[in-house]
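First, the structure itself, so that you have it in front of you.
Here is chain A:
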Amino acid sequence: MRGSRLMRLFGLLVALIVLAAACGGDDPSSEDSTDTTDEVSDEPILIGASLPLSGDFSEPGKGVQNGYEVWKEHVNASGGLLGRPVELVIRDDASDPNTVVADYERLITVDQVDLLFGPFSSFLTIPSSEVAEKYEMVFVEPAGSAPDVFNRGLQYLFYASTAVAQDQGNYWAEWVVSLPEGERPTTAAYPIVDDPFAGAAADGIREILEAGGIETVYREIYPPEQTNFGPIAAKIADSEAEIVVGGTIFEDAVGLVRSMQELDYQPKAVFLNTAPATTPGFKDALGDAVEGIYGPSSWASSLTTPGNAEFVETYTEMFGSEPAEDAAQGYTTGQVMAAAVEAVGSTDDQDAIRDYLRANSFETIEGTLSFDDTGAPSGGGYIILQYQDGEIVYLLPEDVATGTPVYPKPEW
Partner candidate 1 sequence: MTYFSTYSLSRSFGGVRAVNDATVEIEQGKISALIGPNGSGKTTFFNLVTGMITADAGKVLFKGSSIGGLKPHQVALRGVGRTFQITRLFREMTVLENMLVPVRRFGVRELLKDAVGGSEAARAMLWLDRVGLTKLQGEPAANLSYGQQKLLELASLMMSEPELVLLDEPAGGVNPVMIQRISGLVRELNSEGTTFFIVEHNMPLVMDLCDHVVVFDAGIPIAKGTPDVIRDDPKVIEAYLGG
Partner candidate 2 sequence: MLSGSKEAIGRFVKWGTLLLLVCLALAYPWLFPNPYLRFVGVMTVMYMGLATSWNLMAGNTGYVSLGHSAFFGVGAYFTGIMIVRFDMPPFAMVAAAGVFVGLFAIVIGWLALRTRDASFVIVTLALVYIMLLLAQGWRGLTGGSSGLSLPRMEGIGREDAHVPFYFAFLILLAVVLFTTWWIGRSKFGMGLVAIRGDEDKAAALGVNTDLYKLIAFVLSAGFTGIGGGIYVYWFSYIEPFFVFSITIGVNMILMALLGGTRSLFGPALGALLLVPGTQYLIGEYGSTQLHVVLTGLLLGAIVMVLPMGIIPSLRSAAAHLWSASSGASSAATCTESDEVAEGVGR
């Protein structure tokens, strides 16, 4: 009796394993050969990254992946890196910090990649950068800009973008403060998701606005798994704040806007982090309600930086739509890493790459980047965008502007 039950379970196990083997087609080819040393060869340079392709951060995570792919396309078309073709090994961490750590562990020791790119979001960058640090590998990352990313004394981390979290809304906040008396709002509300990045970003703006005399009438932090935004929106509406600055990621931004809309609360301006630059997802989720919403972006399609036009063109060819900020961040990460590797002449000496990154500046599609001792970029702020007639218009800084602000924003 019992014996036959056991046999049945074993049968089941075998069946499951066969099923597993049949289902997995997209096996990232991991070379077993370990001799990645010296001798110039045609062997590809492997670059590893783990990205949140599912879960909370999946929308922007996929954008970054596309950016990496476009960069790889460009590099390989122009003869590769150090004359060798580039291959990406990308894993899905499901927005889970445990998985992202295991992923990088595996990328480094099993897949034996030559170079590392970062994941998406400060939330995942913080634990994964510890792994890179342990193995003393340079970690150029596209999207970890929270203060906690830089204050841990890491030696190998570099954030390939123009500004850290607390500076990303600088241009917008300064513009609000500069509005003439009477037009300038007097009160502001700050709903913030509990995330290392979002809090810093909203508080950066708050400091400037408060210094400019705009009173904070609401500031609350809600958990990442919050789904019920009705009462939160009701409380913001009740505070009668004239403008709303959301320290948001994506889903929470959508929920918040929908709830404010349902309560017929009409602020003069709404600034949200991350979500507005996530296209087309943000507009798909909210429809006409996106009208007049502001957001920061490290990049704009209208930038005249070298290579930007080619990036947009290749991206549109490959994916059938215009790139968004996330993709540009991925591409920029690749550009920074490539420049350092070419200058050093090898991927083996990670310390040399690190030293080069720290000492030099880099031309990217987002502009010229350089890094301080903590790996943070020394830039002034992000580009500010606004939705006008359903399209993204760039407002600030003036050299990239494609339009002027609509203020107060139309009612939703």
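The rule is simple: contacts are C-beta pairs under 8 Å (C-beta built on N, C-alpha and C of every residue); 3 or more make two chains touch, one makes a residue touch a chain; residues count from 1.
Regarding candidate selection, all candidates are chains of the complex that A comes from, given by their letters.
From a predicted model like this one, the values you see are computed outputs, not experimental measurements.
Visitor: For chain A, choose the touching candidate in this complex from 1 or 2.
Guide: Spelled out: of the options 1 or 2, chain A touches 2.
Visitor: Which stretch or stretches of chain A touch candidate 2 in the complex?
Guide: Per the touch definition, chain A meets candidate 2 at residues 1-3, 5-6, 8-9, 12-13, 16, 19-20, 23-24, 26-27, 53-54, 90-92, 94, 96-99, 101-103, 105-106, 108-110, 123, 126-127, 130, 133-136, 146, 148, 152, 194-196, 199, 221, 223-224.
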